[in-house]
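The next block holds one structure in the form of structure tokens; read it before the comments.
Removed from the display is one protein chain of the complex; every other protein chain stays in position.
The chains carry the letters A and B, assigned in the order they are written, with residues numbered from 1 in each.
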Amino acid sequence: MGPKPLALQDLEAYWTKEAGPQKWIRVCMDTGGIAAGARQVHQALIDARDDWMLDIHIRQTGSLGLSYADPVVVVGDASGVTGILGNMDPESARELMRLLGNGGRALLEDRMIVPHVRGRSFSGPPQTMILVKDTNAPHPEDRTRFFQELIREELQVHGLADQVGVYRAMDMGLYQKGICMQLLPSRVTYSNVSGPDVRRIIHESLGEGQVLEEMLESGEDPQERIVLRHCGHIDPDELDDYLCAGGYRGLKRALLDMTPEEVIGELKTSGLRGRGGAGFPTWLKWRNTREPLAERKIVICNADEGDPGAFMDRSVLEGDPHAVLEGLMIAAYAIGADKGFFYIRAEYPLAIQRVQRALDQSRAAGLLGPNILGSDFSFDAQVRLGAGAFVCGEETALIASIEGRRGSPEPRPPYPSVKGLFGKPTAINNVETLAAVSVILDRGGEWYAGFGTEKSRGTKVFAVTGKVRNPQLVEVAMGTPIRNVIEMCGGAGEGRRIKAVQTGGPSGGVIPRGKMDTPVTYEGLRELGSIMGSGGMLVMDERDSMVDVAKFYLGFCVDESCGKCAPCRIGGFQMLKLLEKIHAGNGKREDLDTIRDICHCMRSASLCGLGQMAPNPVLSTLRYFEDEYLDLVDAGGQAKRGAR
Amino acid sequence: MRTQTEIGSLLDWVEEMRVRVREIVREWDDQEGNLIMMLHAVQNEFGYISRGVAGVLAKETGINMARIYEVITFYHYFRLTPPGSHSVQVCMGTACYLKGAQKLYDELAQQLQLMEAAGGRQGDVQLETVRCIGCCGMAPAVVVDSETHGRLCPGDILQFLKRKQEARHGS
Partner (left out) sequence: MIQEAAMIRAKINGTPIEVPEGTSILDAARKAGVRIPTLCKHPDLLPTAACGLCIVKVAGQERMPRACATMLQPDMEIITHDGELTRIRRTILELILSTHPNACLTCGRNGNCELQTLLGEFGVRDDRLEKYLRDVPPDHSNGSIIIDFAKCITCGRCVRTCQEIQNVWALSMLNRSINTRMAPAGDILLADSPCIKCGQCAAHCPTGAIVEHDETATVWEALRDPEKYCSVQIAPSVRVALGEEFGYPPGTNLTRQIYATLRRLGFHAVFDTNFSADLTIMEEACEFVQRFVHGKGPLPLITSCCPAWTDYMEKNHQDFIENFSTAKSPQQMLGVVAKTYYSEKMGLDPAKHFQVSIMPCTAKKYELERTDEMFASGHQDVDVTLTTRELARMIKQSGLVFREMPEEDADSPLGEYSGSGTLFGATGGVMEAALRTAHYLVTGRNLAPDAVNILPVRGLEGVREAEIDIEGTAVRVAVSHGMANVGKVLDKVRAARERGEDPPYHFIEVMACPGGCIGGGGQPYGISDEVRRRRMAGLYADDQGCARRFSHENPAIQRIYKEFLGEPLGEKAERLLHTRYHPRKSYLR
């Protein structure tokens, strides 16, 4: 990016630019990917390409969200993505380059993932078959290999063995569906394939080009990737990439075609509610910040994602920083702010680096600074770092932290929208909220409101971890049942039954197996005694002790309590002691009463959300799994009596 | 007794430190609410925030020592004592906890202790826990000297450290 500021025409040229015909490979280089070895894969690809002097474009990108498959590479050409490969290493990278260099497809045994891309008809003869593991079989690997051999033999019989390759996939987003087969290039996919089916498929589908409707797996991608729209597709370090993907169109529309009030109106239409946890309507927060008379106002992007088990904000910042910046600028325009901050946790060095780079590039391009896009709107933003304190995600604590003080929350009112950072009216929004804002302004509030439910519009990104087969990020329309979200990640891992799902992190609660059909909405989760929170979903199976999990979350809140107010500082600590005592089999039934007393006290009398919600994991496990507590208490008692 | 040259180099160091802190302060001087950013810069520079450095920072910025200590003791990220020459941070986030991070931590702690007792070089390995480093997909995650690894066992980690130490002492 040259230092020359971009004019409106330049932007429009980007937005209408056609993609070149080139072949390309993108390596997902987010923290998770890099930790798993993406850099080495990236280097191996470059080395191989240069060795063989191939014309293949290699670049970095953010995360597709497929954490379980890291390192991940995406292969494609002008037509789009042609393959996604996971669990890569330098050797397979070289092998991949060899295949592509020879004009082949990205077919690597046990590495292919292309979830939910399926065809319904044939357009040319199938050349390749991809097999999906029957993950429910007692020995999935063996069974898959057995089928691979079976198919090969059958191909031999039909004299097709030389034309059709048979490969094992890593993951195609098909679970509980037995052995599945996907035929390329058409992507016609069959599920629950049996031995006799193999013969039919080869004969009728391969041979005669028929689609076998009764086996056809036609399910579409259950994900709606709005916030994650660019993650894994563009190079987060390149403004050009973001512009080519239509970036800053929303900002242009806001600045040049709309008044701030109209922007707020658009947000109201969209129904977007804050994704940082509380679900406060974004338009209302902006209006409240717009209203007070003040010389200067401030916008802050809350990127303190401290919730253990959550990594969606990091993925967005690392994968698409400009989208968040664009959202922040739109927020600033709407409320009349000229200064913005990204408050990013220091534990996210890559996100910090990418946001910083995005800021520098935008400034150089004239997208930050005075009179942006020729309008009256002037704005600049800078990065501020957290320093290892979860509570600094709370708005007043975050403000204290930027101001250079201890991150202790303050009583509200006054709300930050009236008296915020440096005493000025301040709007604080979450990363995901802002990433949604930029696309809402581009595509319209109404379009966005078309996703989700009446009261919870749009989509939400969840970080699904724990005892799930494929820990990953998923973005789904609000209202999707929890069960479906878990199934998108392959369901239970380690072959055991799911016992409960914890949502909302340390402020949330558990949702027992019996309630898994609850749709994810702010209200739905709250009714069950949990919260949406930032979007962590922790899956627990039968081996996990609910008392232990409650103890873990409470322990987190105890460590992270800012220590200012007595109910939280001491209440959490004493409750943890009691839980530890119970867990160790030394508890008494009265201890449960004391725990309930303390919970009540913390909920009512803690100053901020941390302390008010810290009892949730305990209360909700007590609500659904009280017998686990009682068993521990009684067993402990019995053991003692026995010993006497 | 310190020799003249030792004292001289100590003074040089103090002077150098002052100059460096002053530079950091100058860089942030015109920004409102800059303390935490300056503390990050200071810690990056010196590895930790000693009382001496905090004192210079206080003098240069006019921010009270009390405030500086309030802040550095509040935020886990800031260190008041020099770090070990290697650090191992075991993630104790939800995902990692559920996948056995506590056990991993306990075993590591035990082995490091044994090694220290045996006079091994591992004595200056700083073992800590962190809360979710954002690699939950690779749980349990461990950061060894700012390199993130997933699904390692204590043995792997110690092996890795040993190789690093040998490499360093070899050169």
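For this structure, a couple of remarks:
One rule holds in what follows: a residue touches a chain if its C-beta (ideal position, glycine included) is under 8 Å from a C-beta of that chain, and two chains touch if they have at least 3 such contacts.
Remember, predicted model here, so these are calculated numbers, not experimental data.
Across A:Gly571, A:Gly587 or A:Gly636, the single residue that touches the chain missing here is A:Gly571. Only one residue from A:Ile179, A:Leu243, A:Leu421 or A:Leu607 touches the chain missing from this view: A:Leu607.
Among the residues A:Leu421, A:Cys562, A:Leu579 or A:Leu619, only A:Cys562 touches the chain that is left out of the figure. Those residues of subunit B that touch the chain absent from the view are 51, 54-55, 64-70, 73-74. One chain of the complex is left out; on subunit A, the residues touching it are 389, 406, 410-411, 413, 558-567, 569-574, 577, 594, 597-598, 600-601, 604-607, 612.
Please note the rule applied: only the chains that are shown with their structure count from here on.
The geometric centre of subunit A is 30 Å away from that of subunit B, both derived from CA atoms.
By the touch criterion stated above, subunit B contacts subunit A in their complex at residues 31-37, 39-40, 63, 67, 70-71, 74-78, 92-95, 97-99, 130-139, 141, 147-150.
Touching subunit B in their complex are the following residues of subunit A: 31-32, 34-36, 67-68, 70, 305-311, 314, 346-348, 382, 384-390, 401-408, 421-422, 463, 465-467, 471-472, 502, 505, 536, 538, 540, 544, 549, 552-553, 556, 559-560, 562.
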